[in-house]
Structures are given as structure tokens and as C-alpha cells.
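Below you'll find the structure I mean.
A single protein chain has been omitted; all remaining protein chains appear in their positions.
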Amino acid sequence: MTSVVDSLLNLFSFTGLDNSILLILVLHIPALSIFLVMVVNATVAVYVERKVAAFMQDRLGPMEVGLFGFKGGKKFWGGIGQTIADAIKLLTKEDIVPDSADKKLMLLAPFIIFIGAFLTFIAVPFSQNLVVSDFNIGVFYIMAMSSVGVIGIIIAGWSSNNKWSLYGSMRAAAQIVSYEIPIGLSLLLAVLVVGSLNLGDIVQWQAENRWFIFHSPFTFIAFFIFFISVVAETNRTPFDIPEAESELVAGWMTEYSGFKWAIFFLSEYANMMIVSIVASVVFLGGWLSPFAIINVGIPNSWMIFDGPLIGIIWLMSKALFLIFVMMWFRWTFPRLRVDQLMYLCWKVFIPFCLANLFFVSIWELIGGLFFK
Amino acid sequence: MYKVLDKSIIGADEMVMNMGPQHPSTHGVLRLKIVTDGEIVSHIEPIIGYLHRCFEKHCENLSYEQIVPFTDRCDYLAAMHMAHGYSIAVEKLLGIEELPERVEYIRVILAEFQRIASHLIAVGVFGLDVGAITPFTWTLRDRERIIDLFESVTGSRLLYNYIWPGGLAHDLPPNFIQKANDFLNYFEPQIEEYNNLLTTNKIFIERSADIGVMPVDVAINYGVSGPTLRGSGVPFDLRKDEPYSIYQKFDFDVPVGEGLMGTVGDCWDRYYVKVLEMKESIKILKQALNSIPEGDVKAAIPKKIRPKKGEIYSRYETARGDLGLYIRSGGKNMPSRLKMRSPAYCNLSVLNEISAGWMISDVISVLGSLDIVLGEIDR
Partner (left out) sequence: MGEYINNIIYGVKSLITGMSLTLKHFRNKKNLVATLQYPHEKWPIPERNIGFDPSEYNTIRSRLHVDIDDCIGCLQCERACPVDCIKIDTIKPSKGNEFDCGITSNDTRKKMIVPRFTIDMSECMYCDLCVHPCPEECIYMVGGPNDSKHEIDYEFSQFERHGLVFEFATATDQDIIDIGAESYLEKRKQREQKLTRAEKLEGMLISEGAVPVAAAPVAAAPVAAAPVAAAPVAAVSIDFNIKSIDFIKDKEVRGIAKKAFMGAKRAKLEGVAMIDFIIAELDKASKLDVDTKSTLEGFKEGKA
């Protein structure tokens, strides 16, 4: 699997520049693209989330703001310009900093969270060959980078000098650190079976065999554990205790407004995107068409359904479905309490994950003995 | 309940948190001073008075008719109940024994509709407090239909000034019975939906069952009443025990908390009693709507309300509990003293007793299950 950076280097090699200088110049293209993806993703996802919420609650959601005179559908999907109007509002809002806050840290926090989300995108593949840099430790890198955000959250909570914020950030730290473990253990199954940390290799294994979720009954359970854990990792209901609107006002974001708050929002939706893509890549066949659920003998290079370009659509539809499910969770369930959240992680998920790890190893061993 | 650690071991200290008056889930302008040790709350002090309007003193300068709109504003979620309770008190003071049958029927019908509307808010907001937003909008959607009914009857949607001492402001609109029956047919299946979405939800049960348990003796010592008391398993309902108006004519049960999901008297029981009470209200409404007689609703309204010297204490079962009204008349057209025993005030006082030792999240659950209205607490 070649990465985007490699292809760009090849493309611009005619300039004859030194490779390291060329790398620095070329890197701006994927960087800007990632930023664009984050912004577009947040804009669309916020609109869709509001609409999904509204329909589940028998409401209509935003219906008034149009885009260039076009309002969208009259009856249900109106108000398509709402998020853009909201974004403009957020950018032009007064930047309020509390008097007794630690001003430097308070400014720093949103950027750390943003960088955490931004850097993760480097290893996230959007399709075959469409990954900024093809790490051979991709899974590990994504896990490491997605937990950088928690530092930002702790800084945000501490620097706000607000007791609610502090509570929120402490809860966030405990929650995110705990839920890293079931996530890691679930991803480890794929690594165990495939024998590689590279996301491209994992998809390649699925192309040759079947979707990883159907590898064995244990990976089926592992997928759900993984998915619920990433919902917790991204602080969304029913695991939104760090923000817990009815308890902690807005948790660690209480004192933030305007542009800084917009960055938090951007990062939250970017994180949703990342974890959905990772879930679809590792468990749901990534950019493979659904015809590869089980290997029925159709050649995978069948260009109509599989390939680098159409792969984007497959991967995105899988990821967007998972994002929809996250929204679905949010507008259905109440919120867990702190200790119940920890109970779920340490007493339900982690024992199941360890059992999964054990049984998948056995499965592989027996399979190796009998089916090969 | 959680044990607070021995502070001397870890050198931890307590932190005083200030919840409210601007807080998403204090149900108005209530301020809670919470002493916490980490997530665990060791003491709560509710501080009230942010919505104080001198209701009782104000009443001493208003004629008896003019007080009615102000009683509406006490418990703004159950305005019909407050006006009904006040009217009953003034009628007792005036010595009016018998009202036209139709007046009583209309009063009971509207009061039961109001009970459903108020409990819908309580149920939805409790869901909101534990983090579920969808039940709240669903309950508000259904409450809206009741309010539409009220608008067609009284002309306003929240504060009605419809039940007057001695009668009603005017009669029902022509097609009211039909519309009310339509609503009841629509509403009954909705309760099942709430149960499926919220009541039996595992997370919701985890958040409310076994939490904030209020034993019977604590409840009675603090003067708790209404659904909050019945949640603890005491079948005390003024509609049954001291029937006023014409409640003795109707057949209905008094639901009590049974500890289905945990202990008797926990948050879940207090919540579920309200759901069951809505069903009982539907029962009463069906009987009343079928047998409503004809009559003149203004026949018994006194031309001038000027009671003789004397005093009266009257009780009424509102959606939140036992509303007591003490009125002393000095022989003028204004009361010389009016005292209101508001149910939510007494219900709130038990907060520290039942939620100390739980987590911050549980304090919110307990507060939501007590179903307070600040307009009535502060008056």
C-alpha cells in the first residue's frame, strides 16, 4: 500500500529538489486536506445530528436558515445553512476568559485537543492508497494519538478555575484512560489474527478471508465492545459524564465560548469520524464492498464494486452509519453515573475482552491445525 | 450509599460547591450549597427565596376575587389545582355548602387533566435530569395537547384564572367532551411508550433504583406529601382520605411505591408512582366525562365576597402534594391573613436527609424525583 505522501513525492520529483525540502513543501497538501475534511465533517455532522435528534423527538430541528437562497426541503430537511450560520456566530463571538483563570493554559488547551485529533488523521486510511502516511504500526499510532486529547481536557478543566470544569476534566481523565484498555484489547484481536499492526494489511487479510467481525463469534462480541468503548472514548451520551449537562453545567467546557469552544466541537466530531473509520477498517472490511463479507469466490479486483476510488464510498458509508448509530444512542439513552461507567469498563468489558483474546487464540490454533 | 473516607488518612478536604441559582437542573432558581468529598456529597443545604414575590402579604391587600390569578402563579405547572384549592377554601369561609353539580364535574375534569399535565412535566424532566432528552420532548408534546384543551376552555394556556370561588368563569365550549375523549384515547398508548423508552431502561433503572431511599418515618417527619410520600409506600391521598369536591363519586386507586426495581421509596418508585397516577387520572376522567350533568356554572357565584369574621384551614391534593390554605377574615372584602402550606416546600426540605452520602449525579436524580416547583416554594 502506497501512501499519499509517497505518491506526491513521486509526482513532484521532476522539480529536482532535495527530497527533505520537497517533503516539507508537499506535506502542506495533505495537511490542508485533513483540515478541510475535519471542518466539512463537523459542519455536516452537526446538521445531521440536529436533524436526527429532532426526528427522534418528533420535532423538525433547524428549518429556517438557507444557503444562497436555497433552504433545502420544505417539509423535513430544511435549514441546511444552519451550521454555517452557527459557525460564523461562534467565530465572531467575544472571547470570554474568566478573571481568575490561568490564561495561557486556557488558550493552550483547545489546541492540544485539536492537535490530538488532527495528528490521528495521518494514519487513518480513507481508501486503498489514500492514507497520508502508511505506518507499519498504524493501529498503535492511532491509539496513542487519540489519547493525547485527554491532556488537553485536563488542562482545560484545571485552567478554567471553575469547580464544575475541574470535576468534568477529572471524570474525563478517569473515563478515557479506562476505556483505552477494552479498545486496545479489541484491536489486539485483529493484530493477533493478521499478525500486523498495519491497517492496510488488516484490510488485505479481510479481502482474502472475510470481514473480521465474522471471523469468529468472539470477534463479533469484540466489535460491540469496541464500538461502545469508542463511544465512551469520544465522550458521547450515554457516556458523556465529563460534560454531563444536567450535573456539571457543561463540564470541562463550562468557561469556554466562541472560537475556542468551536475548536472543541470540531475535535469532538473529528474524533467521532476517526473512531468510526477505524471500526469499519478493522472490523467491517474497510474499503471492501459488502460482497466481501464472506469470500464467495468473486475476485476482489472486480472493478465495479472494489477499488481505490469506489472504496472511499464503501468506507464512508460504513463510517457514516456508525456515526448515525452514535447519534441514535445519544438521543435514546440516559446517562450513566461515574461509578457505573467504571463498573461497565472494568467488570464487564475487560473480562470479556480477555476471554475474547484467549478464545480467539484457541480458535486460531485449532483453525491452523484443522482448516489449513 | 457511599462511605466518606477517613480524612486523616489521605489528608483530603471537603469542597463547597454552589449549584444554582443558574444551573440546568435545579428546576428554576434554586440554589444548593453542596459539601462534597470528591464525587460524594456529605451535606446539602437548599437556599431558596430567589423567586419570592410576597404572595401572602400581597393577598392582604387584594380582594378575594383578585387573589385567584395570583394563586395560579404559585404553582405554575398546576395552576388549576391552586385556584381550585383556594376556591374551596373561600367557599368554606363563606359557608357555601353546595355548588351546582356541573361546576364540580368541570372542576374535577380540569383538575385531573392538570394532574396529568403536571406529572408529564415531572416524568419528562426526571428523564432530562438523568440525561435522556427524548422522553422530555415526547411528554411535552402530549402536555401541549392538554394545554390546547385548556385554551379552548379558559382562553389562556398556562395561568387560567378560571375556577372562581363559588363557580367558574364560564361554561365549557360546545365540543369539549368530544375533544377530551379524543385526547384520552390518544394518550393511553403513549404511557406504554414512555415505559418502554425510559421506565424500564436498564441505565435509567441503574440511575434511579435504590437511590435516595426515603423511609416512611423520614417522609412523615418531614411532612412530605403527594406522590413523593406515596412513593415511600404510604397510601395517603386527600382525594380518598378526606374527599373534597365530588371525588367520592369516582372509582380510582391510590398507587403506592412497591420497590419493583429496588427498595421501597427510592427515586424509581417516586417516578413510577407519577406514571401510575396518570393512569388513575385517566380512569377518573373517563367516568366524569361520561356522566357530566347540565347546569348553570355561575349560579352560585356570590355577588360580593365579604365573609364574616372567622378563620378556615382547607386542604387540597395538588399534583405535588397536600396544599393547605389558612385564611382569616376580618369581615372585609380582603383576607386579613392568608397562609399557604405549599407541598413542594416540605418535599424539598427532605433533600439533605435522603441524598447526603450519595454522588453529585444522584443528588440531581433525587431532586428530579422530588418534583419541585420554585414558584410555589418561594411564593
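Order of writing sets the chain letters: A and B. Residues in each chain are counted from 1.
Simple rule for what comes next: a contact is a pair of C-beta atoms (placed from the backbone, for glycine too) under 8 Å apart; a residue touches a chain by one contact, two chains touch by 3 or more.
Keep in mind it's a predicted model, so treat the numbers as computed, not measured.
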item: Of A:Met63, A:Ile113 or A:Ala250, the one touching the omitted chain in the full complex; value: A:Met63
item: Full-complex contact with the absent chain, from B:Gly49, B:Gly95 or B:Pro173; value: B:Pro173
item: Sole residue of B:Glu45, B:Glu144 or B:Glu242 that reaches the chain not shown, by the stated touch rule; value: B:Glu144
item: Option touching the unshown chain, where B:Asn185, B:Thr200, B:Asn221 or B:Ser291 are the choices; value: B:Thr200
item: Chain not shown, touching residues in chain B; value: 62, 65-70, 134, 141, 144, 151-156, 159, 161, 169-171, 173-174, 193, 196-198, 200-203, 296, 298
item: Touching residues on chain A - with respect to the absent chain; value: 52, 55-60, 63, 76, 328-329, 331-333, 348
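Criterion: only the chains that are shown with their structure count from here on.
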item: Mean-CA-position distance for chain B and chain A (Å); value: 45
item: In the complex with chain B, residue positions of chain A that touch it; value: 53, 56-59, 163-164, 167, 237-238, 240-241, 244-249, 331-340
item: Of chain B, residues touching chain A in the complex; value: 15, 17-18, 23-25, 39, 127-134, 137-138, 141, 197-198, 201, 203-204, 206-207, 359-362, 364
